[in-house]
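For this view, one protein chain was removed and the others were kept in their places.
The letters A, B and C name the chains in turn, as written, and every chain counts its residues from 1.
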Amino acid sequence: MSELEFVSPVASGPLSAAGGGISLEDVSDRTKVLVRAGRDTAAGTHLKVTYGRSRRRRDGALICGSRPDEWTLLADPGQGTELLASLPDEGFVSVVDITHGRAMFRLSGLDTVGVLAKVCNIDLTDDMTPDGAVFSGSVAKVTCDLVRNDLADRRSYLVSCERSFGAYLFAAIADACSEFGIDVPADLTIH
Amino acid sequence: MSSHRLPIRSSELIDRSTSLSFTWNGRAYVGHEGDTIASALAAAGVEVFSRGMKYHRRRGILTANHWDPNLSVQVGDEPNVRAGSRRLVDGMQVSAQNVWPSLRWDLGTANRLVGRFLSVGFYYKTFMRPQFLWHNLYQRILRKFAPGGRVNWKTGTHGEYDKRYAHPDVLVAGGGPAGVAAALSAAEAGASVMLVEQEPELGGHLRWGGPDDLAVLADLRQAVYSTPAIEVLCDSIVTGRYDHNWVAVLQRSHEVAPERLIKARVGSLIVAPGLVERPYVFAGNDIPGVMLAGAVRRLINLWAVKPGSRAVVLSANSEGDAAVLDLESAGVEVVAVLDARAGEDVVEARGRGRVSSVQTGDGRILRADLLVTATGWTAPTSLLNMAGDRPVYDKVAARYFPQALPDNVLATGGIAGDGSTTELTAHGRETGLLAAQRALRLRHDRRAQTPRSPAPESDRPAAIADSRIPLRRSPHPECYRSTTHGLVDYSEDVSSKDLIQAAGEGFDSIELMKRYTTVTMGPGQGKLETVNAAAVLAEAMAVEMADIGTTVWRPPFSPVSLGALAGRIFEPVRRSALQDWHEANGATNLLAGQWVRPDHYGDPMAEASNVRENVGLIDVTPLGKLDLRGPDVANLLDLVYVNRWQKLEVGRVRYGAMVAEDGVVSDDGVTGRLAEDHYLMTTTSSGAGAVWEMLEDWLQTYRPDWEVHVTPVTGGLTSINVAGPRSRELLERLVDNVDLSADAFPYFSVRTGIVAGVADCIIWRIGFTGELSYEVHVPSGHALHVWESLLSNGSDLGVAPFGIEAQRILRLEKGHYIVGQDTDGLSKAPTAGLDGLVRLDKADTIGLPELRAAFERTDLPVLVGLQPDDPTIVPDEACQIVEAGSNQILGRVTSSRMSPTLERSICLAQVDPSLAAAGTSVTVQLVDGRRITATVQEHHAHVDPEGARQRV
Amino acid sequence: MIVVPCPNCGPRNSSDLRNAGEVAPRPDPETASLTEWRSYLYLRENPAGWVTETWYCRSGCRRYFTIERNTATNEIRESENS
Partner (left out) sequence: MSRHGYTYSAGKLLRHGLTRGAWPRMWNRPERRDSYDVIIIGGGLHGLATAYYLAQNHGITNVAVVDKGYLGGGGSGRNTGIVRSNYLTPEGVAFYDRSLHLYNTMAADLNLNVMLSRRGHLTLAHTDSALRTMNWRAEVNKLLDIDSAVIGPAEVKRLTPSLDVSPNTRYPILGALYHPPGGIVRHDAVVWGYARAADHLGVHLLQETEVLDITCDGGDGPDGKGPGGKVTGVRTSRGDISSPVVVNCTAGWASLISNMAGVPLAITTHPLQAAVTEPCKVFLPTVVVSGSLHVYVSQTDRGELVFGASVDPVGTYRVNGTLEFTEELAGHVLELMPGISKMRLMRQWSGLCDMTPDYSPIMGHTPVEGYLVDVGWGTYGFKAGPVAGETMAETIATGRTAELIAAFTIDRFTDGDLVGEKGAAAVGH
């Protein structure tokens, strides 16, 4: 169905501050696959990373240890079939394509910590939350999965939430960014 | 008025090159940057700032800082602004509060004439009879006298407030010498530090000290601002310390918000607020011109304001002695210095609108316009109280000291003891080091326990004992009250005489006294008043201060605006992938929990009829949807639903109802078996979250041996119900690879197929509306395409969207109950009519014993279909069913609508079992009080009870 | 905002979790008398002191776990049977 357009819950294009301190981009169209498996299953062994950490697989998929015995695989758009096929399925293993079920944003720049500190109670200092950290928490009162996934020395986070909260959450994060120089479009209101 | 501004002082905060214009009660004034509202007005000769709450006596500057009870003013639309600390801003419109018609001529002063009759608690002792006078007259008058400023409730908006979280290892509350030194040593020891100071600049009392103090201060400031690990927040205040060192900081005058709340999880909290100077209780102690030593020192040294011309000073300590020197240096004639340490005293200040004379303890009457008192200190122990400490009174030092603090809270500076600047900073440094070591130990543990952070490279820092040398406690006379009576609480107008009366009436514990007299209950919350109140009570009871205890200081330490507490107001809203389309196509929305969804598109009756006649589409995405996988799903379903699930075949769906452990109906929905070990469960929209958590609970804590994975897919699958006699025809045009014919795809079946080119759509055939209908669950990224395809391919079939209201009509025609509307918090399975569904012979089901007990009972209410005998009357939902000749309640209408299909009113109702038989006539009382009759129906369904329409 | 030590996530703000109350062992529904069943449903020790209770890590690992909390002080320690 790759010819069908994927419609994101977020209508807005990328936003960034003039000074470059912060940028916010909707990446909801990325492929997201949820894997539930015991650590002793072949899938668990294959995925390897433990809860709280992430690694980049050779095919480019980002493997996130999102919960105990639970992984989220993130890849470019349209990779669902490939990702599903990439996993050994012996034993009690569940693989669910959640691409359509989760909205996802990338928040990048020096001021990300300042932005997230306005909406999220997690300690984001480097020793508590280094690059590669995977964690969950409340962001602007929505439960989110987050990955610190720095880009070429630019601090960056992937933030994902249940799809139906997507429009709200994008607006809420954009609102938090405004202190750091992002001009928030008028149609992105949090209320 | 003449200028009271002094020549340049080396310590002054004002920038004389600036001029800020503002108004006070409508009159124009000018001040400088660095001025507070009060200092600018005082410099211009203003002496009266407010009126007392009860007797409306004139009030002037008392403490000249944030705690000054006499300096609450209105600034624009902001009430109760502390003019003693609020910095002047160009264009401010400042006015006095609680005066009418003006500060100068205030009619409230009439209360003074009857003051002797308005003794404490007087209102409890009168106005009992006649009652109508209390309600209609006295109370209205009392309300007119309410103090405080005016809030702009008519046109005000929430405004730009903000919040943020912080995670400092060490938070220092108070930027005086000890606090600054603590911050520096904590940072040196490797801790991240947040240093919070109430004033706009660091330094505490050093700011109004001599050249040596100023030199030390300059060094400390330089060191702090060149230490990156210290975040300095001035003009900010720690307002609360809550359990587990959750600390609230109110950051004022930040560029993004006038007030911003910082919530900090703090490793170690260092409490270093210094001391609050305490007023002295004597006759006339509220006359303008009576000031505390700290007030005159601040006025002279920080703002170069001459506080008077002839001063009497009552001094019990070095602050008073220093005030004498400051007064002299400012050209104020010091008429007399009364040394309280030598037993000298003041018994009365006299004057109207300004002190004119002072009577001393030895009977002298001195002409003066300024009476300065330095009689001791209150330790502002609020944050320590909040940390569980009960500070103890030390008779020798005449103040309270910390008793037992938890490891994560440390005290330094004046609150911990006395010392020179060198001694205070030394204690601060030791405290900072200890705080840092404890905090770093906690940080080490936190890293070790948190999976996202790598294990700490170093060993756990060793626990360090508290080896600090305590600050000494300098002797200080116990100066609380003179031989005369005066005010104890300035903001509440409570005098020492009032307190003694209250004790005599039986209010002889500090908490009872507080409640009866309202002492310490005003905006200052006891900062100035608490210790004096305790002293007066001790005197009245003839006991030691130490035996009185103090009132518990409750948060916040300083009042916080509702705006700052609210912050940005995040209220998450959920939208289906089709919600933009709905709104663009005329939908009227409905808020259902967090979801916003279409109630109707203009004409719900027509929308419902169209479903009965043609075909309609409704977006039911908010239905909870849970993807269940694993070999034990059927076991799980058997446990959580009242019916059986072991024999559900692949490709079939089934209705299920849930009860809680107490047997009360809790949720319901349809679950389908998509593959051998793969099911999709639906729940009510409002119950989706709770059902998910409940399934996890049973799987994790009760049956961890079962292999089931639960994944919520509510928003990922956009659910479109295609309902109506032409629904099959419409779907056939768009569905590939699924045979929709009645034989191949019977009622209560499920198939997975391609709809409008979108793969992985789950289609199940069910009938909430009572019509032939298919619920299509579409991957949400392609849902709009499917929805629009259904509309564009069905125009010849009369396809049209319908909203929740039409669905409610349709389901009521069909007699489907809604959990939580037609059932309530006591409804058990028999009430909902689940007799046919429930299986009591299962080994286990949630609430099984209660299910069994419920079916033994004959007294439970019964849900029935009900039709008013007059078909044009629709009783409102919640109308009561009553005994014909009385007000005895026998049931209620739970749902009601006008049925477009039957063109008559229809209802569901819960009735007493004696009324449940079909054909029973019941009496319904309408909202307007009329009573009508209605007849109980054989079925819940009013339309097509046999289900013929949905089984075609 | 107290801190709850989630065995999987580490220390978390309590707003990230849901408190499911004092642990009450579920009697066997087949054999329990109604009186026993209703004791399980309704009666709680409700002590002013240490209580073993269940939490659900709602915004984190989504696991249920038990800890001991002192209801007089809000101190928390690991549950002996967690």
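Note that a contact is a pair of C-beta atoms (placed from the backbone, for glycine too) under 8 Å apart; a residue touches a chain by one contact, two chains touch by 3 or more.
As the structure is a computational prediction, the values presented were derived from the model and not from experiment.
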item	value
Partners of the unshown chain among those that are drawn	B, C
Residue of B:Met128, B:Ala542 or B:Ala584 touching the missing chain in the full complex	B:Met128
Contacting the left-out chain in the complete assembly, out of B:Ala878, B:Leu902 or B:Val952	B:Ala878
Residue, one of B:Gln525, B:Ser727 or B:Thr845, that touches the chain absent here	B:Gln525
Residue in contact with the excluded chain [from B:Leu366, B:Ala566, B:Ala690 or B:Ile932]	B:Ala566
Options B:Leu366, B:Ala592, B:Leu797 or B:Ile873, residue touching the unrepresented chain	B:Ala592
Absent-chain interface as seen on subunit C, which is shown	1-2, 14-15, 18-19, 21-22, 34-35, 38-39, 41-48, 69, 71-74
Positions on subunit B contacted by the hidden chain, ascending	77-80, 114, 116-117, 119, 122-129, 131, 134-135, 139, 142-144, 146-159, 161, 163, 240, 242-243, 246, 248, 261, 263, 386, 388, 501, 504-507, 509, 511-512, 515-516, 521, 523, 525, 554-556, 559-567, 569, 571, 573, 590-592, 662-663, 820-821, 824-826, 850, 853, 876-880, 882, 887, 889, 892, 925, 927, 929
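Heads up, the rule we're going with is that only the chains that are shown with their structure count from here on.
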item	value
Whole-Å gap separating subunit B and subunit C, where each centre is the average of the chain's CA atoms	25
Inter-chain centre distance, subunit A versus subunit C - centres from mean C-alpha coordinates, in Å	31
Per-residue multi-chain contacts in subunit A, two or more chains	51, 121, 135
Junction residues of subunit B, two or more chains touched	263, 265, 446, 450-451
For the subunit C and subunit B complex, residues of the former touching the latter	1-3, 5, 8-11, 13, 18, 20, 26, 29-30, 32, 34, 37, 40-41, 54, 56, 58, 62-64, 73-74
Residues of subunit B touching subunit A in the complex	162-167, 192, 256, 263, 265, 443, 446-447, 450-454, 456, 568-577, 580, 595, 621, 627, 629-631, 707, 709, 711-717, 757-759, 779-785
In the complex, subunit A residues that touch subunit C	51, 67-68, 121, 135-138, 143
